[in-house]
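Input: one structure, supplied below.
Every protein chain of the complex appears in place save one, which is left out.
Each chain gets a letter, A and B, in the order it is written, and its residues are counted from 1.
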Amino acid sequence: MKQEYNFSRRFFLKTSSALGALAFIPKGVKAFYEEVKNFIVPAKEQIPLKVSINKKSYAIKADTRTTLLDLLREDLNLTGAKKGCDHGQCGACTVHVDGQRVLSCLTLAATLPGKEVTTIEGLANGDQLHPMQEAFIACDGFQCGYCTPGQIMSAVACVKEGHTKSIAEIKEFMSGNLCRCGAYNGIVESIQKVAAQ
Amino acid sequence: MRPFLFSKSSAANQALAKKNHSTQFIAGGTNLVDLMKKHIANPESLVDISSALPNKVENTTKGISIGAMMRNSATANDAIILAKFPLVAKAILAGASPQIRNMASAAGNLLQRTRCPYFYDVTTPCNKRQPGSGCSAINGENRMSAVAGYSEQCVAVHPSDLCVALAALDASVVVNDKDGKTQTIAFQDFHRLPGNTPQKDNNLPANALIRAIEIAANPFAKNNAYVKLRDRDSYAFALVSVAAALHLNGDKIVEARLASGGVAHKPWRWLAAEKYLKGKTANIANFEAAANIAIKDLKPLSHNGFKIPMLKGAIETALKQCLDL
């Protein structure tokens, strides 16, 4: 099969652009293209990127497919952001981009230039823990600790956003961070504690 | 993910020039990246349009315009939205999580794809994912599936909350096509029913992009509600949801709007119920009657018969919440 369709990827990218440029694509051509495409194994695309993470600048060459989460965990050894689902369904990978809490598993690294990323590793000031980190220890806001960096990044944002007026509000605005250990008591308490400071 | 080329455009026309059928735009990425990881979307190139489109809510002569790149949380916090169309904010806050709302764009929300579990499982047949392969849900686990407007081909529902509010408020979608032409599509005409082409979610022209969402001024800012029922309290897709809005004159209903998610392939308007409520007194008896009208002709599948009483309850609840009852 692969011999039969041994076209270059570039050929197809060019061809497809050309096809797309036509106002009218003959159905047969398009169908042929779609069929052939299934047998093409494109090479990976790597692009140079400048990203700023925890106020440190990195000049890297990244696969266009690389997510911020995998960039952090696999390439930069910043393993604080956790992979709990890889599909935006758990919140364990929560980091801040330009000060907003976002999911790093659904953020392509290629979209980062010009933005500032903050991960759990960038939250403390040297040895001085962030008040939210202190609160999580004091209130025992975790058990296994795997969702904790995401919870803390989310909690810091939750306080900043002002969603701390009641237990119910904290709970709602922390519901994007799953904790299978069920350490929700301590998470809520930690946020109340920091919000009151 | 399949390898792809990546580029960024800072202007809409620049982005449109790069668009063809194997190129996809990426804005928030909350749905597209997920679909690419699952090998459901396999674009050959991505164009980042997050800097190419308006990201403000602006007053217009007719009402407001929500920029395509408005992030969902920004829209929900926007002063104009909160003052004039709070139903939009309520619907947004009922969906996804704070993190996803910080990422997801207004236009992307309209274009998100169904959450039918079979659509997401590439090892199972799905006409929406692979036309002609069959619908696994119609005789399978269809608890979350449609109760109206479906076809033999597809019983998926549209997952958005925002769109339910936009449908209720008769919004419209401003679209730019490749030739630089702008057209406006009424919200009710934007999303499609599955029919024989379930692979098509909406009527966005090929290689066009959404520039803005417009909502005309309306008298629904005071009495409105969004009710969403799901399998857990938060961060779950709707079993059913209801956007309700009333324009009252004293206790008389001048006009009512009712729309639902979790019902069909597109946000579903309950026009007959709205018509019934027009001119009636805003009271529980009339709300119940309206809810009964709404659910009259629904056709549940093997596992989602519960949606009928749930919709009835949700419509009544939403209407009551419009009055703070």
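By definition in this document, contacts are C-beta pairs under 8 Å (C-beta built on N, C-alpha and C of every residue); 3 or more make two chains touch, one makes a residue touch a chain.
One rule holds in what follows: contacts and distances are computed from a predicted model.
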Checklist line | Listed names "Xanthine dehydrogenase family protein molybdopterin-binding subunit", "Helix-turn-helix transcriptional regulator", "Sugar ABC transporter permease" or "Cobalt transport protein CbiN", matching UniProt entry of the absent chain | finding: "Xanthine dehydrogenase family protein molybdopterin-binding subunit"
Margin query: I'd like to know which visible chains would be in contact with the absent chain if the whole complex were considered.
Written below: A, B
Notebook entry, point to check: Which one touches the absent chain: A:49, A:68 or A:81?
Noted result: A:81
Checklist line | Positions on chain B contacted by the hidden chain, ascending | finding: 1-3, 37, 39, 115, 117-118, 120-121, 123-124, 136, 139-141, 143, 227, 229, 231-237, 239, 305-307, 309-310, 312-314, 316-317, 325
Notebook entry, point to check: Mind pulling the chain A residues that touch the left-out chain?
Noted result: 1-2, 39, 41, 43-44, 63, 65-66, 70, 73-74, 77-87, 89-90, 92, 119-121, 123-124, 129, 133, 136-138, 140, 142-149, 152, 167-168, 170-172, 174-188
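In the analysis below, only the chains that are shown with their structure count from here on.
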Margin query: Measuring centre to centre with CA averages, how many angstrom lie between chain A and chain B?
Written below: 24
Notebook entry, point to check: Residues of chain B touching chain A in their complex?
Noted result: 1-6, 8, 19-23, 26, 29-30, 33-34, 36-38, 44-46, 48, 50, 73, 96-100, 102-103, 207, 233-235
Item checked: Of chain A, residues touching chain B in the complex -> 12-13, 16-17, 19-21, 25, 30, 42-45, 47, 63-65, 67, 86-88, 91, 94, 100-103, 106-108, 110-111, 154, 157-158, 161, 163, 171-173, 175-178
